[in-house]
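Here the complex is missing one protein chain, while the rest keep their positions.
So that you can tell them apart, the chains are marked A and B in the order they are listed, and the count of residues begins at 1 in each.
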Amino acid sequence: MENAVEVKGLKKFYKDVKAVNGVDFTIQSGEIFSLLGPNGAGKTTIINMLTGLFPPNAGDALIFGHSIQKEPLKAKALMGVVPQEIALYEDLSARENLVFWGKLYGLRGKQLQTRVDEVLELIGLRDRQRQRVSKYSGGMKRRVNIGIALLHLPKLVIMDEPTVGIDPQSRRHILDNVLQLNSQGMTVLYTTHYMEEAQELSTRIAIMDQGKVVASGRHADLVKLVGEQDRVELTLSQDGEKVLKAWKKVLGVSKIDQDGEKITLLVSDSNAVLPELFKIAHQQNARIASIAIHEPNLETVFLHLTGKALRD
Amino acid sequence: MRKIFTIAWKDLLRSIRSLYFIGISLIAPLLLSFLFSAAFGGGGESTAISNIAIAFVNQDAPPQGSPNLGETVYEIFHSAGLKDLITLHEVASEEEALQGINEQDFSATVIVPADFSQVVSGQGGTTRLRVIYDPAENIAPQILESITATIANEFSSSKIMVSLAVEELQRRGGQASEQFYTDLVARITARSESQSGVTSPLLTVLNPQGQREEARDEMQQIISIIMVGMMIFFAFYTGAATSESLLQEEEKGTLARKFVSPTPVRDILAGKFLGVLITLVVQICVLLVLSSLVFHIQWGEAGKFILAVIALIAAAAGFGLLLMSFLNDSRQTGIILGGVMTITGMVGGLFTSTIQNMPDFLGILKKFTPQGWALDLWQLVLNGAGYAEILFLFSVLLCMAVVFFIIANFRFQRRFAKK
Partner (left out) sequence: MKRIFEIVWKDISQTLRSPMAALFLLALPLMFTAFFGMIFQGVSDEDAALDKPVVALVGEEESTAILPQLQSLLTETGAVSVEVFGSNEFPDPLALFETEEVDAVLYLPEHFRFSLQDLAPAILYVDENSSKGQTVLYTIERVFSQEQALYSTSAAAVQAVDEQLPYASDQEYQMAFEQVLAKANQAWSQRAVTVSMERAVTATTDLSRIESAYDQSSPGMLVQFTISGLMGTAVIFVQERRTKTLQRMLTTATSRSSIIIAHALSMFFIIVVQEIILVLSGQFLFGVDFLREPFAILLVILAFALWVSGMGILIGVLAKNEDQVVLFSLIAMFLFTAMGGAWFPLEGTSPAFYDIARYTPGAQAMQGFQNVIVRKQGFSSVLEPVGILLLYAVLFFSAAILIFKKNKE
């Protein structure tokens, strides 16, 4: 099967900050590939390099065989990009926006008009196509934002955190769109920091942290990395520094991470470990205010690989 | 090439739909032009100014049996020829007249002194017609000085004529009879009537090329030059305001979206630059057509006029793009649009184009602004200067525009490439 995207040794530095520090991955044609990681992991920087917004400091990437460094225009012609922020001309109508961007992607005449009609139908805005975008709701604007990326029937669609800050109904709509596009043969590169999205959509996932890909593969394979470890999330009613120190020594606890009040532990067998945790807390006069136990998932994997929780 | 025009056309469309753009590029200059037109009578037609209200004080105390020449002065001011210009009010005293000036009922007062008739009809002596004017007014005093001086000169020359005639007669052994004096008075009257309103027929005025200048309406000239000043100011303002879209698009993300499309950066920039140019073309064309129709401004020979239009559009667009290329974001444009444009417009002479005798150093300072060069070029066109002079300024402006474009392009290319 043809590779849609091949990323080789991509690097991007800003002064002392290594935003992307040598990243390699491959996306096969026809799959949905997610880049999962917290804010600041380097996901958007990789997208910006692939789409030609920034030049990489090192490395290269091929989009259906075209180098982003040597053949940027050919590479771009094969991509459709849905940026994280809505990028539309608010004083133009939805139709005018689509026509303009379609022209920039090389569509002309009847072909352009036909595609615009089809996209308007797809995003459900046919009846309001002549209205200025400034009059649209946020969800409607997002739909136009996505529609622009699909006009020229790209082989690869790149969506950079498209569901940030939107209501659940719109989010569901977007996720359904992604699945539908993929079912029609489009390759999708999707970045997110929501584990559930990555789990639901992706054929394969690359987990990123601090500019590197720490693991990649199918969901089932990634989860296997943490074995049968459970993820325990709890909160203490007071400062628990001494408690945490003691818990680190408990057999079966492999990782502890604290984010404010929330404490996350990776444990081999929650049934065996929990009583010990409670005992130590009691000895230290600390009270466990809440507790939740999760079976291994991508969050668990992230915690296992990086020692940190996958935070919003 | 197509993508360049696609981007330019989109920018023009957005500009035309923007109330701000319409306001600043068309409504503001036209509003001002209507204002000037209303102020100065519509251009090309009667440009009568407001009537000057004058208080007349006749303090003349002629010798017994002699005519009151102060009343003659009053009659002259009250004559049909000056009725459209002056409204005359007879007042009893200088104090009353001054009070009227202080209360702005009068622009000035003319005072005939007590010894007026005595000096004019007697032997020797001098006297003064006093004009006391409102110091806050500029035009009325000048007009009044001119009229009063003419009247004073008429009396003076008449007196000289009488005394010289009598002296000559006596030199030849004759006696000045009553008939002689009557004859002299008749000659004085005939002379005044023949000379009134006649500009010197003994002087022909030609330009330094030896050609006769067409008679031009002075007020029309003033309106033309004011219109040119405003058109240049708003063209440069529009050039900068339209260029601001580069920064706005960068902030809104639509510029980045263009960059990720299969459109070379140079085409994107070219499209934006072309958008600025086309917007300016639309603005200037509308302004020129309307000003010709409404104010009857004669723009001169077509070839010269087109050169001036091209130079203005290129310079305004280039300058605007240059300025925007130095800004980080659109929040700084207020200072550019309001401050830099106003300052360079001021230094370039756009607000003082009708003032004569400017200090030399201001003329030099003007050359540091593209607006100053544009104003000089348009003034040459309006005055019918030759192609040689016009082409020189046209070339200078075009060179400026090219340099501005090159620097702006360099800065924007670097800005978008360095991330």
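Following the convention adopted for this analysis, contacts are C-beta pairs under 8 Å (C-beta built on N, C-alpha and C of every residue); 3 or more make two chains touch, one makes a residue touch a chain.
Since this is a predicted model, take the numbers as computed values, not measurements.
S.K.: So there's a chain missing from this view; which of the remaining chains does it actually touch?
M.R.: Contacts of the omitted chain with visible chains: B.
S.K.: From the list B:317, B:337 or B:397, which touches the chain that is not on show?
M.R.: Missing-chain contact among the listed residues: B:337.
S.K.: Just name the one of B:8, B:57, B:86 or B:101 that touches the chain not displayed here.
M.R.: Missing-chain contact among the listed residues: B:101.
S.K.: Of the residues listed, B:13, B:169, B:310 or B:407, which one is in contact with the missing chain?
M.R.: Considering the complete complex, B:169 is the one touching the chain left out.
S.K.: Among B:1, B:38 or B:388, which one is in touch with the chain left out?
M.R.: B:38
S.K.: Which residue numbers on chain B touch the omitted chain?
M.R.: Residue positions of chain B that touch the missing chain: 18-20, 23-24, 27-28, 31-32, 35-36, 38-41, 47-52, 98, 101-102, 104, 107-109, 116, 119-120, 125-141, 145, 148-149, 152-153, 155-165, 167-169, 172-174, 177, 180, 183-184, 187-188, 191, 194-195, 199-210, 213, 334-335, 337-339, 342-343, 346-347, 351-352, 355-360, 362, 383.
Here is the rule we use: only the chains that are shown with their structure count from here on.
S.K.: So what's the Cα centroid distance for chain A and chain B, whole Å?
M.R.: Between these chains, centre-to-centre, one finds 65 Å.
S.K.: Hey, which residues of chain A end up touching chain B in the complex?
M.R.: Touch residues, chain A against chain B: 48, 51-55, 73-74, 76-77, 79, 81, 83, 85-89, 91-92, 96, 100-101, 103-106, 148.
S.K.: Tell me, which parts of chain B touch chain A in their complex?
M.R.: 2-3, 6-7, 10, 13-14, 17-18, 252-254, 256-264, 417, 419
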